[in-house]
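Attaching a single structure in structure tokens format; questions to follow.
Yeah, one chain of the complex is gone here, protein chain that is, but the others are all in their spots.
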Amino acid sequence: METSIIISGFGGQGTLFAGQLLTYAALDCGKHCTWIPSYGPEMRGGTAHCTVIISEEEIGSPIVRNPDVVLAMNLPSLDKYEPLIKAGGVMIANQSLINREIERNDITTLFIPGNDIAEGLGSSRTTNMVMAGAMLELTSVLPLDAVKNALDQHIPARNRKYLELNYEAMEVGAKFARENIKLTA
Amino acid sequence: METSIIISGFGGQGTLFAGQLLTYAALDCGKHCTWIPSYGPEMRGGTAHCTVIISEEEIGSPIVRNPDVVLAMNLPSLDKYEPLIKAGGVMIANQSLINREIERNDITTLFIPGNDIAEGLGSSRTTNMVMAGAMLELTSVLPLDAVKNALDQHIPARNRKYLELNYEAMEVGAKFARENIKLTA
Amino acid sequence: MATTLPNLVYQRPESLSTRVTHYCPGCTHGTAHRLIAEVLDEMDLREQTIGVAPVGCSVFAYNYFNHDYVEAAHGRAPAMATGIKRVLPNQTVYTYQGDGDLASIGMAEIMHVAARGENITVIFINNAIYGMTGGQMAPTTLPGMVTTSSPAGRDVESMGFPIRMAEILSNMDGAGYIVRRSLHNPANIRKSKKAIRLAFETQQRGLGFSMVELLSSCPTNWKVTPNDALTFIEDNMIPTFPLGDYKVNEEIAKLRV
Amino acid sequence: MATTLPNLVYQRPESLSTRVTHYCPGCTHGTAHRLIAEVLDEMDLREQTIGVAPVGCSVFAYNYFNHDYVEAAHGRAPAMATGIKRVLPNQTVYTYQGDGDLASIGMAEIMHVAARGENITVIFINNAIYGMTGGQMAPTTLPGMVTTSSPAGRDVESMGFPIRMAEILSNMDGAGYIVRRSLHNPANIRKSKKAIRLAFETQQRGLGFSMVELLSSCPTNWKVTPNDALTFIEDNMIPTFPLGDYKVNEEIAKLRV
Amino acid sequence: MALKGWIEVNELHCKGCELCVVACPQDVMSLDMERLTPKGYHPVHLHAEGCTGCGICAIVCPDAALTVFREAKQPARAGA
Amino acid sequence: MALKGWIEVNELHCKGCELCVVACPQDVMSLDMERLTPKGYHPVHLHAEGCTGCGICAIVCPDAALTVFREAKQPARAGA
Amino acid sequence: MAKKLYKGNEALAEAAVRAGCEGFFGYPITPSTEFLEYMAKRMPELGRAFVQAESEVAAINMVYGAACTGKRVMTASSSPGVSLMMEGISYIAGTELPVVVVNVMRGGPGLGNIAPSQGDYYQMVKGGGHGDYFPISLAPASVQEAVDTIGLAFDLAEKYRSIVHVLVDGNIGQMMEPCEMPPMLDLNKRPLPDWAVTGAKDREKRVLSSIYIDPAEEEVTNIRLLKRWMEVEKNEVRYKELFMDDAEIAIIAFGTAGRVASSAVRQAREQGIKVGLFRPITLAPFPKKQIEAISKRVRRILVVEMNTGMMLEDVDQFVQGRVPIEFYGRIGGVTPFPDEIYDEIIRMWENIDAPAPENPRQEWVERLEKILAGGK
Partner (left out) sequence: MAKKLYKGNEALAEAAVRAGCEGFFGYPITPSTEFLEYMAKRMPELGRAFVQAESEVAAINMVYGAACTGKRVMTASSSPGVSLMMEGISYIAGTELPVVVVNVMRGGPGLGNIAPSQGDYYQMVKGGGHGDYFPISLAPASVQEAVDTIGLAFDLAEKYRSIVHVLVDGNIGQMMEPCEMPPMLDLNKRPLPDWAVTGAKDREKRVLSSIYIDPAEEEVTNIRLLKRWMEVEKNEVRYKELFMDDAEIAIIAFGTAGRVASSAVRQAREQGIKVGLFRPITLAPFPKKQIEAISKRVRRILVVEMNTGMMLEDVDQFVQGRVPIEFYGRIGGVTPFPDEIYDEIIRMWENIDAPAPENPRQEWVERLEKILAGGK
């Protein structure tokens, strides 16, 4: 079983780190995994996305055209990946920055007000964790604890003080997913 | 009919210019011709030689291992080319700087005291012309006048005053060849 | 030029294209662009000017100006400009280069274009960093300054000392106008513009090589806000890179613009 | 060192090999070689010294010295020397370079080795010409001087001005010892030797980059006799390339040798 | 009497870097937190009376995002 | 009383460039037109008395072809 | 030792450190910069030499000098930077010095872009420098393989006194993958080669140079290099195979292209399609014999590259027309998706006996332009 996840958003939304976190966790769980970023010449702005693949067997291509799971942190990301995501795939969309509905009905979609929840928790910088938590709830790709544990090991020193906050963000995200998934699924 | 001529001596003995002169003359006579020098990293001293090929047909290789004619202006040149010259070939050796006999008897050899004759004429710098004159006498590769004419056209301006002297050097060289060739042939 | 309304104090120069730059917010690359465009407008040179873009954050400079442009290999803009100027001697040719481009990989080319007294103008953006590649040490990086390739701070013993190009190039007999200015506040921006004007005047008069070194900010790689970056220039860069005129042809010195 | 007879005034230094050089008669490349060898003998450095030969007439320098040597690409000797010095910091490393090698194609490498304050020594032979390739114009060729690539004489307007490397390199904070000397007569040869000594002393003390620029003759390409070539240095080169100390670390200035 | 001036902000170019905000001698500029530019920045605006049309903001703007006007008794024209 | 000195010429290295000839303060050096070195040059020699062993010739010799000696009261050693 | 997650560039750098690299000289360039940045931190920790050179020209010549001392030294760069090293690389080859050069390839020619590419195949594999020399060229396809390749590169460089090129593309440089690092090489256990220039203490002087001004001597040198190369060809060919035993279609691809192809091959195998993958790891020495053998076994060959078909020419040379060869490539910094290659496999499988394309490159361009028009 191989799961491909694309996390996409504005630069600065922590998409790349969120992806790395999943990859660290996958490694801890003894799985094969790859993380590959988009990289560009511009230092600021633009969109940043990464592809994470988690698998039981050796991984061939580190990139996929049609991902199983997409975390769309902003509108351009949703626009780009809605048509590409696999049938039966899971789309987690950041409602706070997305003001439209979704057309596809052959995928599981969760609209989650990532920024609002994060700001509610005290810092919009945990939006990525909120959405990651939701994703982990809706897909059984990795246990939440594994990701928490990875965060504990890899959170940059300067942010360690936010560790608990990030844990909470993941849980709230997961909780939101549990409670709201019915609505759109 | 293709004639290959190698002119070899110390740098400064005018070997390259003598070769060019024959090539200019050959061109004036409507023949195919090539001139190719040895070129090295050192600015002074060492030996300098060039290969001239004069032919009725298009010329293939501009270099030959076994020349028809050799002008050996010094001992190292004789040592190098005596074994290589074609059987039946013509060797013009500058006796003034060569203190040995020649072993091969399957070639026509002329020992000519180039420097002594030249100095007798007033300038050792015409040694190359003396030997060229002798060579033209012993081989019918080019008429002497054609070479004179070429010299007239291509002598560097600063040396023009020596034009007549160079003519004379060629003639004396030719005369010497006429009178002495019997001795060794 | 666009007709100016009677009550217009300032408007975007014509020699700038309408394209939005990719520069980070507050990056003074943009300021330098603006000043060049204003000078080209004022001297009415837009239609005869050919710019040479470097490899660096300003690699896309050709998109932001409204005149002919070519894009050079990293550090070779002065050679490329020489080639253009030699076959089109009546056109106005300038290069726009960063400190890595000009003072590191392009050192030989800038030195020789100055020695030849090539009639071109160089706008040299000194931001003490390799911006485009993500903040590595530049030849102009200050002692002790932390960069991604001097993680413990620039140790002058093992990594060398900052290079002062304006001072060095002023040794060249071929140089007609060599100055250093800064973009950190309005007064200095005004002075910078005047210097750019005089550099182009030097070229138009065939007085030899001209260069304006501009101290410029890189908020992103310095990891400070745009305004703090300007303070950094004033407090930290100017002491190492003193502003001033290093070589000015007397004809230009006399000039009033 | 070889034992010296009581009445011996001068003998060939041990650090020179017995190989006859390919240099033209009277070419002062040979004099420079001799002085380096004498200094290495006197400082007893032969067994720990690695030389870097350039591309130029001195391309075969490695044949003429009696110590380890490597041969660089044209102009890159300072980079090669940097590589050696960085992995063998306790060894003595010097480059020997001509003006085309150092001031033309190798400009970036010499500037940066100085900026880095690399602890190496550079012996710079300025003969105002490209000797090895048959007398083309060098960056140091004098104005008006006829060469095979400036057949009508060096026109500074189109071919540029002579470059004064000692002056330029003295701008570098990484430089410990930068001087210009000449090889045109006994007194100046003595001074040149002392300078070479001080350059190596600078390296041995870890005081940074050291360079001795030596005005040298090229009778062959200048098309004069060896002795006239020395006169040419005195009358024509020294006015353009003034002899003197351009940067001397104070510790070295105090030194008595 | 104080000159009266005003600015136009080109929201395509303004990146909300606040260089002008700090440079403005009259302290009448600030980012408009209500608005987002197409590139996702908060643009500057005049939040108070008192702009003299001195043009300083335009001189420091890296993105030439500002046009400056002034009620001109006599036609004036400045610029960096 | 004038010092007495003499030189040895290494004919392998001497190229007959005459730098020493001109430099010699005693004017006692010249090329030996009778001899040719293996490389084909006329080497220098002392053509007259009066060498002081000052070593100047050795200092100017590009090919380190000269060894210089001096009748030493007290052992001396010079060199460039 | 447990696996750790590394970014490709950093994994390569750490692997070099562990392989005993005592000197790194480089210049920043995307997408290889993290290699230099990692070394900037790591080498000084270990008291080893790191210099950010003023240019790639200087960098390769610093490497040249440092290599003369017999130490293990290297540089890493990307396409335009590597072009600037061509003279230095030729000198290193001519001086018979062991040196490792890593090229994290990007889209070209010219400034191009910073996206992954395999367009430097000729430059790296044939040797873009002047004169007759024979670079060993290694092309790993994963971070772990890259790590293993670096150690091998230093060993081969020393064994054959040769320049060794390691070719990866931006994908491998930028991606993170778990990998296991080799142990640290004990530098004290490393004997210094007998040609090393270190100062002539208690021995004859040594000289290292690439000049042989007498053509006869240069000829002897060239022959020595060539014979050494023929040894390399004999001993050092390396490659990986996937489902090749019963394959009727063989895909031949290296590096990332090979890795992407492996996904397509697995997918096709699930459909029962007899397709296999042959992935050269040594591009030089090229697996001639193996490809010759394959061409006698399979019915069709598809070469996949991230360039306009460079290795294609080499494959064509050794297939000698035995079976039809087709080509598929994405270029200019584009990495193909597995489905593109899968589509190619299906197409070929359905036309397994179609005649050989007159010009595989031509037919590919036509297909590719359709795909691009179709927006896929």
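General observations
By written order: A, B, C, D, E, F and G. Residues from 1 in each chain.
The working rule: a contact is a pair of C-beta atoms (placed from the backbone, for glycine too) under 8 Å apart; a residue touches a chain by one contact, two chains touch by 3 or more.
What you see is a predicted model; the values in this text were computed from it and never measured.
Here the chain not displayed is in touch, across the complete complex, with B, C, D, G.
For the chain missing from the display, the contacting residue among D:7, D:133, D:204 or D:225 is D:133, taking the whole complex into account.
Among C:82, C:202 or C:249, only C:82 touches the chain that is left out of the view.
Residues of subunit B in touch with the missing chain: 20, 23-24, 27, 32-37, 39-41, 60-66. The chain not displayed touches subunit G at residues 57, 79-80, 82-84, 86-87, 90-95, 105, 107-115, 117, 119-120, 122-123, 126-133, 209-223, 226-227, 230, 307-308, 310, 313, 316-317, 320-321, 330-334, 359, 361-362, 365, 368-369, 372.
Residues touching the missing chain, restricted to subunit C, are 17, 46-50, 52-53, 59-60, 62-63, 65-73, 76, 79-84, 86-88, 91-92, 108-109, 111-112, 116 (touch as defined at the top).
Basically, only the chains that are shown with their structure count from here on.
Among the remaining chains, not one touches subunit E and also subunit F. When chain pairs are compared by contacting C-beta pairs, D-G ranks highest. Averaging Cα coordinates per chain places subunit A and subunit F 88 Å apart.
If you average the CA atoms of subunit B and of subunit C, the two centres end up 63 Å from each other. Along subunit B, residues 41, 45 each make contact with two or more other chains.
Within subunit F, contacts with two or more other chains are made by residues 39.
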